[in-house]
Structure formats: structure tokens, C-alpha cells
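Every protein chain of the complex appears in place save one, which is left out.
Labels run A, B and C following the written order; every chain starts at residue 1.
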């Protein structure tokens, strides 16, 4: 089943819920190798997005939802993750602009654009121990699933699974971007909070699609 | 046996030793109802007095020792206790000026002058929960012992015994002078540090006399 | 105890040496006995202002030595008043023939040691007047106590008396202006945590995780009462309430509102306190025409704050506004 605006809004709502639920845990991950506000930042941002969903026109497309999320996150999250995730949603919306429903190819294009937006803003490479280490495997897995003929939901599930593995895989890494990079070897053994939250958000996308 | 300059110097030395030994305990009493520096203050002062004893002329009288102690305490102790004890020694020295040895009457005069000096400077009355509550019973007991025909050492022992009782008797009191007066009822149950140190110093006087 | 120090016994000497090194155009420091003095002292014909007390309250008093404020400050050991010797030496160093005013916080130790120094100065032919600051409303001022303590209001006394001396007022006039400030200033404070005196190594008192001490002194002495932690606004209501009970102000009265940090309080908290205090005064129609927010009279690293209200008039306002140039307070030059 192709994904529509209802999917997009429930993705955002489910993201908000899972971020709220994991707020303390995300901040605690951030306390280990950053400044301890990551859960707080995202919770503030996604709550603001949810509060704005009501204002969407009935004719809104998935891209409209993504752009609303983008501008709201940019103007409420702050920190490093705000502009990065905001750019991700902005580019994601741009990639599927005008489409009433999204098929598998559109979904892969959307995820790819999101990841590219984060890289454009933050200049991180895979292995730098950032949210990119969740997004890049997710994009690759989604593209592979599409090539393997999977449907929309299965593509999102594949992306979420890969993101989860990617987040865990940040643990042994030394960070090269963001605050954790100040720590050198001391970051080893800690999971990157941004990779973890991105994994939660990508899982929410799959769940919203019934996956 | 009448008390001579050797007695006066060993009083000072024994006071310094007992203050050093009780430094932490006196400061801890002061922490309960004051600012926690009483042991430190007296230790600094009496150490300075001892360091100056060497400079005394061979012809020094007991009064010379007491005056040396007075000026040194005034210029090294600080806090409330410095000027108070300093004045006590100054007046004590004045009361026995010119005497090579001190008989029982001289000792009672010396203790009385010391106590009066503290009252003159600090305006405390008995029962105000101050060092006066050690000194006043000590003076009274010394006078009584003299009247009863006791010798010099016995007079000092009587004074020390009464001072010790007086110090303990400050515990149930509310303070009306010094920092402890800020506490109102909350001072009840705590021994006054200045009364305790005065009791130790008066005991040192008796011990120096072989009591 | 964790402190950026070399040894408990060298804290005051090294801090004073650092202070002198950091402010060479402003002050010089005399060691043995230790005092901090204006670089241009004594000023002939100007009344000299000397204050002092135990260390650990910085910037009080050394931070207020300079043009338009103190001529000398005498730091004692941490939380222990200086002995008469350095007070006497400082008094002599600033005497320019017009006499010297001692500004003394009302603690038995400070009062007795400054009193002795004043007697000695007098014996040497220097005219000394003393003003005792006792702004702390937490303590009942009665026959049954040593009287109110001198706390944050001391800064206001030093600034205003300093301006009077700087413009050339005589000793009598400077002393009477200082006394006027004392009569019109009230303070009350709160502590959230104790502080630790270096040579003791032990916290000055203990508070439970949810307890605060209302009416705290500046030496870690316990205060008026110990209560459970409350929101900042409720605490400010208590502090300012006690001040206004003691010194009722009428609508239209002009005031200086000071919020003073005890040393370990973040500045955001001081401004949260200020906000509520200003709000309460506004509700009563009392005007706040001058303000001062920051760490001025501290208790080492104690967390907490005090609120001070000075009832201004034209004279006090003019003297408050006069130029001042010290390490901790500066304007107009």
C-alpha cells in the first residue's frame, strides 16, 4: 500500500511519542559523551510539531507534513540536532513534493534526501559516530529492499532495522563530529545519542506504516 | 609554695599544648553554634606566645609573661576571643605587676582582674553563654579557697574545677553575646566553645603549679 | 574538600598577592601586617576610609578599594576578623590629616578588634570614627543578642560614604552619611548549601537534600530557620517580607534593590530572585530606581543569595551615582 498524508502525520506523532518516552534515556546517553540535553531538545521539538499538525489543510500532502516538521524542528530544537534533523525533513519533503501518495521509490528517494541533507549541513562521514551512522545504513537497506521488490512497509522496516544496528554499532567508535569528538578515546563504549534517536524515529516511520 | 616566673611560663606553655590538642574539638564546638574557627584562632595565638617566650629577659616577672601573652594574643588571635583573652591577660598582668612571686591573694587578684577585663571589653553577664561562664565561677571558687586557707596550687585547682563545671553548665543556655546569640533557642544543648577553652586554660594554670 | 589552593594556611596571603598583581594601577598591598591600600594613599585632606573583616567574603572588602570608595581594606584569616595591628597600620597608611572612618560589620570580633585599633590610632594622634553596619534583619536586635549582623548592605555603606569622602566631606559628615545608610538599609539571606573553610575542611553546617536555611549569615552561621526547599518566588517573599516588616516602605518611596550571590549561585538564579523582588516592590508602589546584582559579599562557595533594600533619597542617589573605580565596582571613569 502506498503511503499517504495520514501515514506522514502518524509518523510524526509516533516519533513524538517515542521521543517523549525515551527522553531521559537519550539525555543520559548525551550526558555520557555530550552535554545531556539531547532528549530534552528533541522532545521540545517534536511536541511543537504535533501541536501544529491541527493547522494543516485537508489537502496537505506528505511533503507538507514533512516541511511543517522541518521548519518547526529548526525553530524549536536548537543544539546540533535541530538544524540537522530540520534539514533532513526539509530535503525529504523536497524529494517528494507534490506527491499525494508515496510508493517504494519515493520512499527511498525521501530517505536518501534526508540523509544527504544531514551530510550537507554537518559534514559527517559514516563512522564519525553521529546520527549519520543510523541514517546511512537505513538508506542503503531501504534501497536494497526496493531493489529486492519489497513493498513500502517492508522498505521502512528494513530501514529501521538497519538504523537500529547502525546505532548500536556507534558504541566502539571514536567520535569525529559534535561534542563527543572532544572526548577522543573516552567516547569508546558509549552509544551516540543522535544515532539512537534517529533509529527511534525511523522505527516510528515503519510502525506508522503498520510495520 | 608561692608561684614564680617559671610557673607563669609553664602556664602559657601548657595552655598552648592543651589548646593544640583540643584544636579540632574547640572548632567543632564553634561550628555547632558559631563559625567553626575558635580552636584555630587560639592555636594560632598560643603558638605565637610560646615562640616569643625565649625572648624574655632573665629578670622577667610573672607579670611580664602575662603581658607578653596579652599583646601577642591581641595581635595574633583575631575574632572575638582575641581581644577578650588578650584583655584578660593584660589586666591579669597589671594586677600582679612588679611581684616576683605570687601568693594566694595575688592569684585571686590576678584571676579577678582577668575576668573583669573580659567583662569590660565584652559586656557579657553570667548566664550569657560565654567564656565568662567559666571565668566567674573560677574566680568565685578561688576566692573561697583563699578564704578557706588553701595554698596557691589548691586555689588554682579550685578555680579549674569550677571553670570546668561552668563550661558544662553553658550547655542548656540560650546565648546572649557573640555569634551563638544569633541562634536563639537553637543554641540550647551545645557547650560554649569559649567557656570550654577558658576552662582548659585555667586547668593548665593548676597543672603548671603541680595541681 | 576540593579547592584551588596550595595550602589552607597560605590562602589569604596568596589571594592578596594575586589581587595586587592583577590590579597594579589601583592598589598596593602591604604584607606583615597584611592590608590592601589605594595606590595613591594617603590623600592629603581627604577622610580615609578603612574597612575589613574575615576573608572569604570577596570581593568584600579588597574589591572595593579605589577611587570613590575605600582607601584600605584589612583582610583577616578566612571568616576571622583581623587583629588590631593591621587595622592600625592601614589606618596610619590612609590618614591624610582629615581623620579616618572605620566601617565595621557588627560581629563581636570585628567590633572589638577595630575598637582596639581605633584606641591605638587615637593614642598616635589620628582621629578615628567608627560606623557599625548591622543590616541583617534575620537576627533580632535586642538586649538578648550581639545585635544584627553586618552583611551585604556594607557595600552600599562603603560606596556612599566613599563618594562623600571623595568629594571632600569632613570626617563628621562622612560618618553621618554612613550612619544614614546604615539606618536605611536592610538585608536578609538564604543558603541552599554550606561552605567549607579551608583550614577546617568540614562544611560549616549540614543541610538535608531538600532543606534550606533562611536568614543565613555570611560565615556559614546557621540562620533563622531551616525549612524545606521552596520555589524561588516563595523564598523571595520570605526574605523581602522580613525586610519590609522591619522597614515599612510607602508607595512612592525610592529604593536601591540589591541581590547578592553567596558565591556559588549561578547568575540566572540571582536574576530570578531579582525579578520577584522587583515585582513585590512594584505591587506596593515602591520604586526601584537603582539596582545591583552579583556576587559582592560572599561566603566562599556557598549557594544562596541575599536581598537588600536601601531606602534612597536625593542625597544618597547622588552619592551612589558618583564615579567609582575599584576592582569590583566601577562606573563614571
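Operating definition for what follows: a contact is a pair of C-beta atoms (placed from the backbone, for glycine too) under 8 Å apart; a residue touches a chain by one contact, two chains touch by 3 or more.
Every value quoted in this text rests on a predicted model; they were computed, and no experiment measured them.
In the full assembly, the chain not pictured is in contact with A, C, by the touch criterion defined above.
Across A:3, A:29, A:50 or A:84, the residue that sits in touch with the chain not pictured is A:84. For subunit A, the residues touching the absent chain in the complete assembly are 27-28, 31, 33-37, 40-41, 44, 74-84, 121-122, 174, 176-179, 181-184, 186.
One chain of the complex is left out; on subunit C, the residues touching it are 2-7, 11-12, 14-19, 21-23, 55-56, 58-59, 63, 78, 190, 192-193, 209-210, 212, 229, 231-233, 235, 257, 259, 263-276, 278, 288, 291, 293, 295, 298, 300-301, 303-305, 325, 327, 330-333.
The criterion applied here is as follows: only the chains that are shown with their structure count from here on.
Common neighbours of subunit B and subunit C under the contact definition above are absent.
With each centre defined as the average position of its C-alpha atoms, the distance from subunit B to subunit C rounds to 32 Å. Distance between chain centres (mean CA atoms), subunit A to subunit B: 76 Å. Residue positions of subunit B touching 2 or more other chains: there are none. Across the assembly, subunit C contributes no residue in contact with two or more other chains.
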